[in-house]
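A single protein chain has been omitted; all remaining protein chains appear in their positions.
The first chain written gets the first letter, and so on, giving A and B; residue counts start at 1 in each chain.
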Amino acid sequence: MTALAQQLLLGVLLGGLYGLAAAGLSLVFGVLRVLNVAHGELIMLGGYGAFWLFDLFGLDPFLSLLVVMPLAGALGGLLYAGLFAYVVRLGEEPRIRTSLLVGFGLALCLHALAVRLFTADERAITTTYAGRGIPLGAIVLPIGRLVSLAVAVLLILLLDAFLQRTRWGQAIRAAAEDWEAAALQGIDVRRAYTLAFAIGTALAGAAGVLVATGYSVSPAIGLEWTLKALIVVVLAGLGSALGTFAGGVVLGCAEALSAALFGGAYREVVGLLLFFCVLVARPQGFFGRP
Amino acid sequence: MLEVWQLDAAYGELRALAEVSVRVEPGEIVALVGSNGAGKTTLLRSIAGLTRPRAGRIRWRNEDLGHLPPHKVVERGVAMVPEGRRLFGHMTVEENLGLGAFTRRARGERSASLARVYEIFPRLAERRRQRAGALSGGEQQMVAIGRALMTRPALLMLDEPSLGLAPRVVEALLEVLATIHQTGVAVFLVEQNVRAALGLAHRGYLLAHGRVVGEGSGAGLLGDPEVRRAYLGPLALER
Partner (left out) sequence: MAPLVVRREDWLNLGVVFFLAVALAQSWNVIGGLAGQVNLGHAAFFGLGALVARQLWAAGTPIAAAMTAGAAVATTAGLALGLAAFRLRGAYFAIGTLALAEVLRLFVANNLSQVSTLPAAAIAGYQLGVRYYTAAGLALGTTLAVGWLAASRLGLAMEAVREDEEAAEASGVGGFQVKLAALACSTALVGLAGGVFAFYQISYYPQHPFNPTWTFDAVLITFIGGVGTIHGPVLGAMLFVLLRDYLAVRWADLHVLVFGALFVAIVLLLPGGLVEVGQRLRGRPGVAGRGRVVGRASSGSST
């Protein structure tokens, strides 16, 4: 029983990261209708950023968020300008498809670059507090991952507040719903898109930092995390940062349960099958766009 | 003030506008009437910057609008209320209106603009925290017009505002437009409802198959038997 509780706890902790990872993808897809399947690779790069900052400068990973996120955001802006700005000018169906292909090519490039620069080895950040845990009855709360969850929650709340309360956040939501009507209010839609993409990438970078901290990073995690993010977006639907986060936690728990019941080897399978079933149950694709 | 000169627009192979020339002077209410598919929406979209014309010129206060993106057109004082209202359904009335004051120029006078909108549309003040998508057609039209007013335009363009509204609501709408006009905003009204539009306007244009086929004063056009027959139906001749 305690083993299950422990597994579930770890599932929740990991699920928070899934939620954060998905939030960036959800924002970009919801606003730009662009499916950036290189999202996982951006997470991977964020993880490497944190790793190298730690390895070379001894910078604590939670602090390196302050460096990685803006850099990731800048990278996002560049990627948008260079690649996806063209894609958003297409009509809806070709847009999603072309963005899939472009994202696919981008993912391969980033993956190959990472392998070349960092080798295929797994890297992990081992801070002094990394291994420690707080005992709570029979289960242990790993400190590093707990703080990661807290950071993820914080970022999601900040994202939500940004989208709901700030001028540009509302502009982004308006552009997501009806870009022409948004433009008619004086909103520079291209800037809104760039901002949304940059924020999405920054969130990916943040997720990467947390992944490197609590787990490990290697070029291979790119595809893995893209799939996770996609699964959560499909489960949770678009339109709510909090909803996406909850979806991530649900996936984390589902995986933990599946690992407890069927063995760790099939951990990934439950998410993928759930993903496919939900996708098919809604033939229009993702949960109906509000 | 607004001068459209020999405008040509097309969607792929389909020619939507051919050599269209219209103008709106300060302080005028100008109507553009025509049936479905005449090209009315295309004209407004071209002026607003949503569609790029193939040929011709659009000048606003002596500046060429031709290649400006929509948000820059708004910055210069030309606002459009699009066909079908196109509100941000998930946001509240107040949020919708607030977004209208997005440009720097409009932002500065945001509270004043908002107060004025609620004055013109008291019903919106009551509903300010409701989701825009939950409002009735007439109320949504109010929000759409209010939202455009929030941009502090010198020219307000409306694309078929009476569509889907009951006659009583349309009358109220026309009164509102007259009120707005009195505050110094020029109005460019595009309509299928010929009687309503020409009844309100100082001047009018007739658009058919993408071409301007008539021009004159509002009353003049309305009284013209040809116009009445073409647009108001056989019964209209009886009056």
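Structure notes:
Assume a residue touches a chain if its C-beta (ideal position, glycine included) is under 8 Å from a C-beta of that chain, and two chains touch if they have at least 3 such contacts.
These figures come from a predicted structure and were not determined experimentally.
Only one residue in the set A:Ala5, A:Val115, A:Ala130 or A:Ala260 touches the chain that does not appear here, and it is A:Val115.
Of the candidate positions A:Gln6, A:Thr98 or A:Ser216, contact with the hidden chain is made by A:Thr98.
Annotation: of A:Val217, A:Leu230 or A:Ala256, A:Leu230 touches the absent chain (contact as defined above). Interface residues of chain A with the unshown chain, by the touch rule above, are 35, 37, 83, 86-91, 93-94, 96-102, 104-109, 111-113, 115-116, 179-180, 223, 227, 230-231, 265-266, 268-269, 272-273, 275-276, 279-280, 283, 285-286.
The rule is simple: only the chains that are shown with their structure count from here on.
One simple way to say how far apart two chains are is to compare their mean CA positions; for chain A and chain B this gives 43 Å. Only residues 167, 170-171, 173-174, 177-178, 180-190, 239, 290 of chain A touch chain B when the two sit together in their complex. Looking at the complex, you find that chain B touches chain A at residues 48-50, 69-71, 74-75, 79-80, 82, 86-91, 95, 98-100, 102-103, 106, 147-148, 150-151.
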